[in-house]
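Missing here: one protein chain of the complex. Every other protein chain is in place.
Chain nomenclature is as follows: A, B and C, assigned in order of appearance, with residue numbering initiated at 1 for each chain independently.
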């Protein structure tokens, strides 16, 4: 049994575990003021090419989204999101739990457009309705798709015109940035977003996301929010040490590239036998459509998500690859699918 | 420079790091449904001697408190706490952040009494005031003191009579249970408390607390709350693996015993030169009172907390020992203090 | 200029004002424990035909919805509503403000169906998503339509099967119950709903809604919630006195019947000249579709809402009638519209 169920099936990249061991008995200050966290912040700033951003490490993605969004908004302000957005579907109402409505638009590919944002703005015009204030996107999206730079510039423009904050959930930012279709770099992000996060958990870390706040007006007192929501780890070193490993060289990118390459290989292999896909994904999540019988057969040896019923006899499934995905498992999967067809 | 600032200066016990390495490439389900978390739950139940409790692993203490308390209470219900309680002072209003008032009583030793609870009940009698519903204690307390069984039985009784939930913050439960003055065991706890947590972070883990829910009526849907507050780790294995190490044998207790022994040694050494203490602490936090000059001198070689101004020339400081505290550092500290006196 | 903009353009029915004067100098207890509120509760229970319900008076509709729903739900539980539901659109995120997600389904007529509820239940199956727990409907709906008894019985059934609470926003319940198409009575409601409210503000009162809680498990401590949200009026008599007037005889129903009759007259008049309507409304809100030129002309003498653009040249507008609508104004309106066509 091999799992393509998600990108957090294994532990951490061995370099990270080694670094934990190497630093284990060095005494450090708590709560993210340790030397490792400080150094990791510097490394990330260098990768981004900007000194004037704030970087905070937070254990998980849902937590990062809820802390950031609830601290950025006043009580009557709402978030705009694709209806497939992680905050709208898979965070158990965490954003609403902090008091804010999530306004959604239906999309096929998980990507918001300026027109959809404009539609929401058009109907939210007075104090009887919430005030849209923050646009949430994920990149890569929950459907494996990515935004190109032109699309983000256009979204940025409508946000700016309408005094909306622009925020990116980067749980799978590594995979997005390392995708063949990508034309973005970390350097572009501070000009595009008021804040975004760089996901560690799904790209080789045990836990940890790096929230980058670019808009000065959102920086003040941010550690209070992290603490109030219970996310200021006593042993904050655990996060700093991991992000040093990911960013001291290019491990973060190498791991994402491996994941993408594995997904692309599966995709290519399956297309050779004319398997259709739910979306065109250039990242580490792919959504082949198979017959229910084929899926049953695959289940015997593989773990994966059933994504969406396509018709009575076909279902889209999701394969996710990661930094830890073994190429021989990918080869075997391709072979096994081909045999089923 | 040696730090007695807290019990989270170092990383994790080496057994834990080794276990992370040993299991690293085994593929597992996410979100706490992995084999390690399941096994750790079983081990904790065995240590407690009860199968009918629910055990959940949560990354940190503030988070555990806020998730538990906010899920246990209805909106108008309040918590009773000593005014020194961690939830009242050092959680940045996390409990109020979930909507609940913390009603406090002043104590000298950090310990609540039935009489104090009764006083609060006496004045909260109608719907113009919050309804006290949950008694929060920490054991050991923020002042290093512990509750004995008789005290807890009495608190339990007043809670039961008044339909109050009884909850224990066990961030330093290991130290409390391994104290020389202690007459409690893990086995006693389910009969005393509706819920409590066993702290890992301050007793050898990298992160992680084990919340034990004893009262059936509080168990339902609890994983929803963990998720909504962002505390359901994708790689939940990180918590399970650590608690297996702590509880597969008696590592949890051995580590706490070491911490207590180190604190007792310092306390004994300092008493030999007539240093006074703010509280009589049988646990790993001790509060010697020194002159401001002595403190300045100590600061050159040691890191510790200034706790409380006692008079113009004296201040209570806090030394905290841990599983990782080196005996030679303790010996040197005693020697250095003696030299100052 | 005559206003058909809403059903709260005027003050209160004269009987209500007279009763305020008659009782003005009688000293009474505060916070809804006055003799008037107690009597009004008894009158409402008698009209409903049930002694075992709790009745609470709350100043406004948004407030009633937010207090009821937030007190009925635990933090992870969500509301199911038509996307046109008042709580979803026109309450400035009041429900989310209390921490709960509103899950919506698109409807043409503002009415939820069991099938739509089932669809939402089908996709909310684990702790990564909110847990649907309460079905919210409004009757009459925001589109003037009403539910018949058979429809409500079917909704009740699916709620019961799935442990969902069933709640009705009755801001315009008077108009619904007095509609010609209606087959419901107040007596039916406790068997159908866990809670519902009887709207006073839009049917002759200055302010005030009567929340009726039928499900025993929702009754406990309810006055705490009213107080905590700031809705327990010091001079609660203001609400009690009004509801006595509405329910001591049948004023509540007479007022709603007048409003419905006025709306029906307009509808009939306009249909005679082939004006189309957005929905078939048997209540006091009607939605004629006119050309933009006709609308501009009408605006000179009438106040009303623009509801929805139908095509480039046509828009649906909303006329609302009330207990205070003058028949001569209605006749003039019909004449004026006919002249435009």
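Here, a residue touches a chain if its C-beta (ideal position, glycine included) is under 8 Å from a C-beta of that chain, and two chains touch if they have at least 3 such contacts.
On a predicted model such as this, the values are computed, not experimentally measured, just so you know.
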**Candidates C:229, C:258 or C:318 - the one touching the absent chain** = C:229
**Asked** Among A:223, A:248 or A:265, which residue is in contact with the omitted chain in the full complex?
**Response** A:223
**Message:** For the chain left out of this view, which of B:45, B:100 or B:318 touches it?
**Reply:** B:100
**Fill in**
Residue list for subunit B contacting the dropped chain reads 75-76, 78, 89-93, 96-102, 127-130
**Request:** May I ask you to list the residues on subunit C that touch the chain which is not drawn?
**Result:** 2-3, 5-6, 8-12, 14, 17, 20-21, 23-30, 59-67, 91-94, 97, 201-202, 206-207, 224, 227-235, 237-238, 303, 324
**Request:** Can you list, in ascending order, the subunit A residues touching the missing chain?
**Result:** 31, 70-71, 74-76, 98-99, 127-128, 130-131, 221, 223-228, 232
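In the analysis below, only the chains that are shown with their structure count from here on.
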**Prompt:** Roughly how many whole angstrom separate the Cα centroids of subunit A and subunit B?
**Reply:** 34
**Request:** Provide the C-alpha centroid distance between subunit A and subunit C, rounded to the nearest whole angstrom.
**Result:** 42
**Asked** Approximately how many whole Å separate the CA-defined centres of subunit B and subunit C?
**Response** 50
**Request:** Mark out which residues of subunit A touch at least two other chains, giving numbers and ranges.
**Result:** 91-93, 97
